[in-house]
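In this view, the complex is presented without one of its protein chains, the others remaining in place.
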Amino acid sequence: MTQSLEVRHHEADAPCRDDLVLDVDSDRLHEECGVFGVYDHPDAAALTALGLHALQHRGQEAAGIVSFDGARFHSERRMGLVGDNFSRLDVIERLPGPSAIGHTRYSTTGGNILRNVQPLFAELETGGFAACHNGNLTNGLTLRRRLIADGAIYQATSDTEVILHLVARSRRNRFVDRFIDALGQIEGGYAFVGMTNKKLIGARDPLGIRPLVIGELDGKFILTSETVALDIIGARFVREVENGEVVVIDERGLESIKPFPARRKRPCIFEYVYFARPDSIVDGKNVYGMRKRIGAILAEESNVPADVIVPVPDSGVPAAIGYAQASGLPYELGIIRNHYVGRTFIQPTQSVRDQGVRMKHSANRAVIEGQRLVLVDDSIVRGTTSRKIVRMMRDAGAKEVHFRIASPPIKYPDYYGIDMPDQEKLLAAHMSIDEMRDYLGVDSLAFISIDGLYRALGEPSRNAAQPQFTDHYFTGDYPTTITDLVGEGAKQLSLLAEAS
Amino acid sequence: MTQSLEVRHHEADAPCRDDLVLDVDSDRLHEECGVFGVYDHPDAAALTALGLHALQHRGQEAAGIVSFDGARFHSERRMGLVGDNFSRLDVIERLPGPSAIGHTRYSTTGGNILRNVQPLFAELETGGFAACHNGNLTNGLTLRRRLIADGAIYQATSDTEVILHLVARSRRNRFVDRFIDALGQIEGGYAFVGMTNKKLIGARDPLGIRPLVIGELDGKFILTSETVALDIIGARFVREVENGEVVVIDERGLESIKPFPARRKRPCIFEYVYFARPDSIVDGKNVYGMRKRIGAILAEESNVPADVIVPVPDSGVPAAIGYAQASGLPYELGIIRNHYVGRTFIQPTQSVRDQGVRMKHSANRAVIEGQRLVLVDDSIVRGTTSRKIVRMMRDAGAKEVHFRIASPPIKYPDYYGIDMPDQEKLLAAHMSIDEMRDYLGVDSLAFISIDGLYRALGEPSRNAAQPQFTDHYFTGDYPTTITDLVGEGAKQLSLLAEAS
Amino acid sequence: MTQSLEVRHHEADAPCRDDLVLDVDSDRLHEECGVFGVYDHPDAAALTALGLHALQHRGQEAAGIVSFDGARFHSERRMGLVGDNFSRLDVIERLPGPSAIGHTRYSTTGGNILRNVQPLFAELETGGFAACHNGNLTNGLTLRRRLIADGAIYQATSDTEVILHLVARSRRNRFVDRFIDALGQIEGGYAFVGMTNKKLIGARDPLGIRPLVIGELDGKFILTSETVALDIIGARFVREVENGEVVVIDERGLESIKPFPARRKRPCIFEYVYFARPDSIVDGKNVYGMRKRIGAILAEESNVPADVIVPVPDSGVPAAIGYAQASGLPYELGIIRNHYVGRTFIQPTQSVRDQGVRMKHSANRAVIEGQRLVLVDDSIVRGTTSRKIVRMMRDAGAKEVHFRIASPPIKYPDYYGIDMPDQEKLLAAHMSIDEMRDYLGVDSLAFISIDGLYRALGEPSRNAAQPQFTDHYFTGDYPTTITDLVGEGAKQLSLLAEAS
Partner (left out) sequence: MTQSLEVRHHEADAPCRDDLVLDVDSDRLHEECGVFGVYDHPDAAALTALGLHALQHRGQEAAGIVSFDGARFHSERRMGLVGDNFSRLDVIERLPGPSAIGHTRYSTTGGNILRNVQPLFAELETGGFAACHNGNLTNGLTLRRRLIADGAIYQATSDTEVILHLVARSRRNRFVDRFIDALGQIEGGYAFVGMTNKKLIGARDPLGIRPLVIGELDGKFILTSETVALDIIGARFVREVENGEVVVIDERGLESIKPFPARRKRPCIFEYVYFARPDSIVDGKNVYGMRKRIGAILAEESNVPADVIVPVPDSGVPAAIGYAQASGLPYELGIIRNHYVGRTFIQPTQSVRDQGVRMKHSANRAVIEGQRLVLVDDSIVRGTTSRKIVRMMRDAGAKEVHFRIASPPIKYPDYYGIDMPDQEKLLAAHMSIDEMRDYLGVDSLAFISIDGLYRALGEPSRNAAQPQFTDHYFTGDYPTTITDLVGEGAKQLSLLAEAS
């Protein structure tokens, strides 16, 4: 999952990263990607740009759009935000044609380089094929090793290229058959959107780990990661792509194919807890509502006498509102977020640093001073930022700080597309609740229980035999074999083994 | 208040502004400036950068810092955000020395050009003098006209340059006397920070319209617009600079001078309602708390049966929380803000535009559908954005929309540094409440009363004889003569008359 | 030789190309590439940067360097000049290791995009392989078509990628055998430099159409296009790589392999006439000296009574000096070149344009007025710029203009790596000498004869049975079959047929 060729672009204005500098925003999970595709609409590229903008929370590093104008494919791929790159008329005009697919990404596998920005494109014998996906293949390195041995050349380092190679090398004749042939060889979690000169195609992994929905605008089909990308263009939500389903959209309409044996779905629970936008509908449920319910159950499970409920903005807000409503305690903005961020400042002296200078958050002292706080956040990853926020609350005069977390402790790594620190850096992987409480400096610490979380999402409780969600980061219960950890992939390529 | 020389810099990636494009964020009042100065601290420039970052909400167009190293002045002035320009070690290292002043601005008078970015600098006979201010001179054009007639040359177009000229031309010997001589000639609202090779100097207009506070860090004095700029560096709030006060900070400490007859203070009420950051302390009062009280009084004055309280993010949030707590109705995030903004997208077709595509806000349908909403915002300026938001609520299925505004109707222009549209564009200047209600498409519309607003800020009511606040935008009761509208300034300079 | 996927990057400051604009520098032949490689030298990347800078005249569009540090490959590829991108310490430091190869290019095949900038890289089963070349494969499209049918995926569009695929798919075991296997399948003119984790490898096409030389610095081997790239780093010229030779450099030294039947060499004659730098030694001969001899023979073949010899700068200078010395007429700078170029200006009115405004050249009237000129240039391609220069000479008062060209008429297209306009745009392809004379507006026009040119280069005359040089652009006598014009390549890929 590394690369031997590093194309390191000079970044003219990268912030200085010496010991004077503290990056206080590094302790979040990052979603990896958002996808969007539209078939046969006169404004395909403009709609795709809008859809990707609505999915910007799923990846801020780079974005790309490929359109097909009936004869040629056109591509624009850029580092940076959708709004900075795809909001201009001249860019949209360079993407003509009635079909387009697009992708916004935070890099997981594959380096931070333009070459890796999706959609990727390949000229196949059957014609051009553009493709992108959200997720991660758990046998990607194994397949890559096998393909290289067979003479395949890799230019980029993303898993999408693996899929392109498998399609290109399939011995089937029809494109859809080739694509299904390829899908049969890959493992992991993925939501895939591709486009040929005739079709828009989507696919979701057998367990439906990563999300993909179908929408409709002006009678034309759309495939995308979240319903918010439909809302922004006024499109109608049709249904989710089912786990293990392949959808093929062409001039005859939408065809559903289920090429593999049926399995029960098991979507990634972190979509509900953290990734999806609050106004998205995931699996028929409003995300904001679920997060509020998580807060309410958290209040039930671990209520504590307090004066005020304070969310860690912005991710802790819905759970804090839910907690406040369930507990009857007042919800207050005890932490103010500075929206003008993006850079890490020089922090001049130890004394200033010790006082907990924060660029992104500041304490609203009038709300905090002398109060017993319930501080609500969505998760604890490394705990470094949480610790600073608690310190900031103490400095602002909080009498008590009770920390409530809207997810269970994160203890295990992810292999399905979530950018997570190494396991040894996960606070909950090597500390007990009490140790964490002491480390964070709070008066009490509580996480929602795993069953509480399942209840908030509408299940009676976790079915240990057949869990309803992918939740290995909490439980260690991985939904698939991780072939790359045991098979050929684990041996690594000779050069790649030493690559960064 | 315009300029005859336009230095228009090419903006390589300015968004296309044709009729396909809708700028939904244009309907806000804009604060004009934030100022910061620190005397004799080893990290002067780094502290100034941090302070300006905390004041970023007061102006996002440009920022500048001037430092003095004991022998030379150094200046860095840049278009764009503080964090994008002043967070790097190399930039801070180009600003050596123990004293520094800085400025962040949204242009009001003076064009959008680097030449106008403050602080400005002048070589006086007494030595170098760097200066910046927040506010606007109401006799600036009159003075400019008089100075030009007397042979003065203007390079920039800001009022700060007027002050520099008056200081340069004063016949007094000591610098402080020259500065007071200059202050005696200007009118308007201003919070001024300047620096010579020996002193840091601050001044606030006779009515204290614009804010200025004194802080202290490591025994060294700081002057700045809001207390949040003290909080970010761990500095202690000492006191406000009083209306009409001049403070002179040098090696002997801080000297307070009151060169003019005492007057009752009359700060700009919009600092409380809109400009100041919620966690700032203005005039001894927490802004967040005052805004919540405004919401509570609004609930008292114009309560209505409803199911849910929805803030217009982010400015309407504190008042909405206050309204919800006072009314006992649930506070819910009915509108989700997309934080990845900055650019206006191409909106492809009329149908998409008609559906109210919005880049910055989206409706959280699950909260809204079938509900009676109380929508809370801080103000209505032109009403264009408000109307779209209401439409978005209706499209999301709101049963009723009751719009509650945390300020009285804005009917009159400002001349003291607030960037406001022309009076004919102010919705409340030419519509009755009922007309506005119909225009906005709401079921009911209410503004807080002027007395209600005064009560929220701790006054029993507005004292019509001697109003406690500057509030002409609501009342038409201007706190000073606007000399430029009646004096020499009104005649305009021949060329300037035709300038944009 | 086109691409179906266009990744068109927005160029923020591209000059406006409307009808007000005249690009007076468009009528030159362009060389396609320069290559450089060095093995086992501590300053590999810095030496490569210097070498590419000396080869800048062979391609100004983009450049790239790949280094190998013993474990990892590192790559930097940039649009623009070598000096603008590879002169900085930080860039060189991102290219660590004792071996490096580099490439500077003017695009011929492959679009103008970063993805196509060489060297390209592939992870093979035997390890990493970086490669670049100068030249063009005349069966590149045929091979590409065949490889795609066999499941290969193309990311870039250059011929170098074809070679990578052939090496990757070879069934031989040793890398060198795979490489020779690949060479056996390609046709055309090429000078190739590649690098694995153990070797530096070079190859020249069977006829030696494109140049490649071997140098030595501090006992370490270098491969590069021209001797000037050796001179700039103080390296010693060892010998040319022979036509059809493969050289393999590794820790054991340099091994020469001649895998294919021996053929007589036939280098591209345009290297002598136009492409190589005057101070290069090509095939043992100083280029400047040969160009002077061309001028001298031109004077013999087509002398004319005149007052002054005027070169068209800079390419006509050596031949003009030779002509002047042979004819005894004075050599004068009648045309002054403005070195500050690079952009095409707006030319406001027809009257200005008609007067022959020129950004790059101006007439030195004092030398020209009333004189009979012999104007010497290296070639005529479209004739558009020549015509303007003649017009400029007339406007400056020239009494007679005799145009002498240091190459025979260019009538036929090239398929070996020279960027040439379509045949219908070649002036000599559709006009007789007399017609050209009239079109250009000169009093007389003469080209060097083909035998005269061969004599200038040291041959008695052209051997029609076995021509000593590649000279099809003059004679139509192509040195190889152009498979892509007759084979599978000619059928084109369906999509590619419509690509630009």
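Order of writing sets the labels: A, B and C. Residues in every chain begin at 1.
Note that contacts are C-beta pairs under 8 Å (C-beta built on N, C-alpha and C of every residue); 3 or more make two chains touch, one makes a residue touch a chain.
Everything numeric here is computed off the predicted structure, so don't read it as measured data.
Among C:V367, C:M420 or C:I482, only C:V367 touches the chain left out of the display. When the omitted chain is restored, the residue from B:L164, B:V241, B:M359 or B:I410 that touches it is B:L164.
From the options C:C268, C:I321, C:L453 or C:I482, the residue with contact to the unseen chain in the full assembly is C:I321.
Of the candidate positions C:E332, C:D414 or C:D484, contact with the hidden chain is made by C:E332. In the full complex, the hidden chain is touched by subunit C at residues 13, 15-16, 18, 20, 42-43, 46-47, 49-50, 53-54, 56-57, 60, 81-84, 86-90, 92, 218, 228, 231-234, 277-279, 281, 286, 288-289, 314, 317-318, 321, 325, 330-333, 336, 338-349, 351-352, 355-359, 362-367. Counting the whole complex, the residues of subunit B in touch with the unshown chain are 4-10, 66, 71-77, 90-91, 94, 114-115, 120-125, 127-128, 130, 148-149, 151-156, 161, 164-165, 168-170, 197, 493-496, 498-500.
As a convention for this text, only the chains that are shown with their structure count from here on.
In subunit B, the residues touching two or more other chains are 13.
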